[in-house]
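Every protein chain but one is kept in place in this view of the complex.
For chain A:
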Amino acid sequence: MKKGWLLSFTSLLLFFMLSACGGGSSITEESGTDTETADGKQEILLWHYYTGSEEYLTELLDKFNESQDEVHVKSEYVPFSDIKKQLSIGSAGGNLPDIIISDTVDNASLASMGVLADITEKVEDWEQTENFLDSPLQSTVYEGKHYGMPLTSNALGLFYNKGMFEKAGMEPPETWEELKKAAAELTTEDRKGLGISAVKSEEATFQFYPFLYSAGGDYQHLESEEAKKALSLIKDMLDNDSMSEDILSSTQDDLATKFSSEQLAMMVNGPWMIERLQENNPDMDFGIVPIPKDKQVSSVLGGDNIEITKEANVDAAWEFLTWLLAPEQIEGFTKNTGYFPPRQDVLNDSDYWKNDDYLQAFIPIMEVAEARGPSPDWPKISEAIQIAIQESLTDSKPVEEALSDAAAKVEEVE
C-alpha cells in the first residue's frame, strides 16, 4: 500500500500549503478602536517599547486616567524590533492601537504605509507647538504633513578627557581645524586622539551626520563639495593616525569602552553613555562640548516620536498627547527615560538638565540637532551613506567617487 501512504502524505502537505497561502487573506472585521470602558470612558490603547521606564509610564497613565473622565488610556508593550511588523499586520486586520511610539527615523515610513493619522491641523492649532524644537518637530513630517509629535530627544556631542587636555595645555576644540590639531597632538603610542563609529550600521550614518550638516551638506546632495569636505575630514584624521582603523568595526558602545579605559582622548557619543562612563571609570574626569564645526555647529537628532493611528479616535488620542507633552509631564518622563525633552521651554526652565554638569552640555546641542531624513526609505539611504564612508576610509574608492555613487543610490530611492 505504498499509494495510500503517499496519498495521505501529499494531502497533508497540500493542506499545509493551502493554509500557508491563505494566511494573509483572513481579515478580521473586529476593530480595536472605538471601544468604551465600563464607566463610559473612551478607551485608548498605547503601544510602547520602553522597558526600564515602564513603571513610570504606567504611573503617568494612571494620573491621566484619574485626572478626567472622558478618556481611559491603557498601554501595551511591543518589542522595538517588532513594532513595524506588528503595525502592518494590525493594519491589515483592522486591529491597530490608537497611539504608538516609534523611533524618529521610522515616523516617515510609518506614515508612508498609511498607518498614521494626519494631525497637521491639530499640531498647527495647538498653542504650545511653538515651544517645540524645530528638528524634532520636522521629523514628524511626511509629504508636508504632520504624522506625530516628538516625545523624547537626544543628540551627539564631543566627549573629551579633561586630564589629557590639561596635561597638553589645550582647550577642547571648537572648529574642524582645532579638532584635527587636538586629535593629532593627543595621539600617543597607546591611545588615539579621536574615536567615531564607522561600523556598517545606522550608527555610522548617525555619527557622520553632524559633520555633514556642519559643512552645510545634506543627505540629498551627497555629491556636493560640502559632503566631500565632511568625509575628507574624517579620512584625513584616519590617514594621519589620529584615529584607529578600528573605527570601521567600532560601535558607539565600543567607543565608550575605549574612552573609559583612556584609550581615546575624544569621542563622538550621546548622553546615554554618561552614566556608563562614570561607572566604568569613576576617576576619569571628562567633559562634553558640541561637535566641532565647519560652517555651523551641528548635531544629529535621535529619540522617539509619538503618533496617532489612522483608525483611532483622534480627538481623544490628541487630548492625551497634549497632556503628556505638556511641560509638567514631559519633564518627568524624559528625565526618567534618560533622554531630553523636545521642548525649548522645558530645556530652559527645568533645573534638572541645567544643573547637571554633563547634561547641561547637551542643551545647546539639542537646539541644533538635525533630524535624519525624514524619508520612508531611510534604511536604504542610510546604507548608501555607510558604504560611502567605508569605501573611502578603506581606500577602496576616492572620497569623491564614493560619495557620488552614494548620491546616485539616494536619488534612485527618493
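The working rule: a residue touches a chain if its C-beta (ideal position, glycine included) is under 8 Å from a C-beta of that chain, and two chains touch if they have at least 3 such contacts; residues count from 1.
Criterion: contacts and distances are computed from a predicted model.
Trainee: Name the omitted chain as UniProt records it, choosing among "Nucleoside ABC transporter membrane protein", "Protein DltD", "Multiple sugar transport system permease protein" or "Formate hydrogenlyase subunit 4".
Mentor: "Multiple sugar transport system permease protein"
Trainee: Out of A:S75, A:S109, A:S135 or A:S350, which touches the unshown chain?
Mentor: A:S109
Trainee: In the complete complex, which positions of chain A touch the hidden chain?
Mentor: Where chain A meets the chain not shown: residues 1, 4-5, 8-9, 12-13, 16-17, 20-21, 23-25, 27, 81, 84-85, 87-89, 91-92, 109, 112-115, 190, 192, 199-201, 244-249, 254, 263, 379-380, 383, 386-387, 390-391, 393-394, 396, 409.
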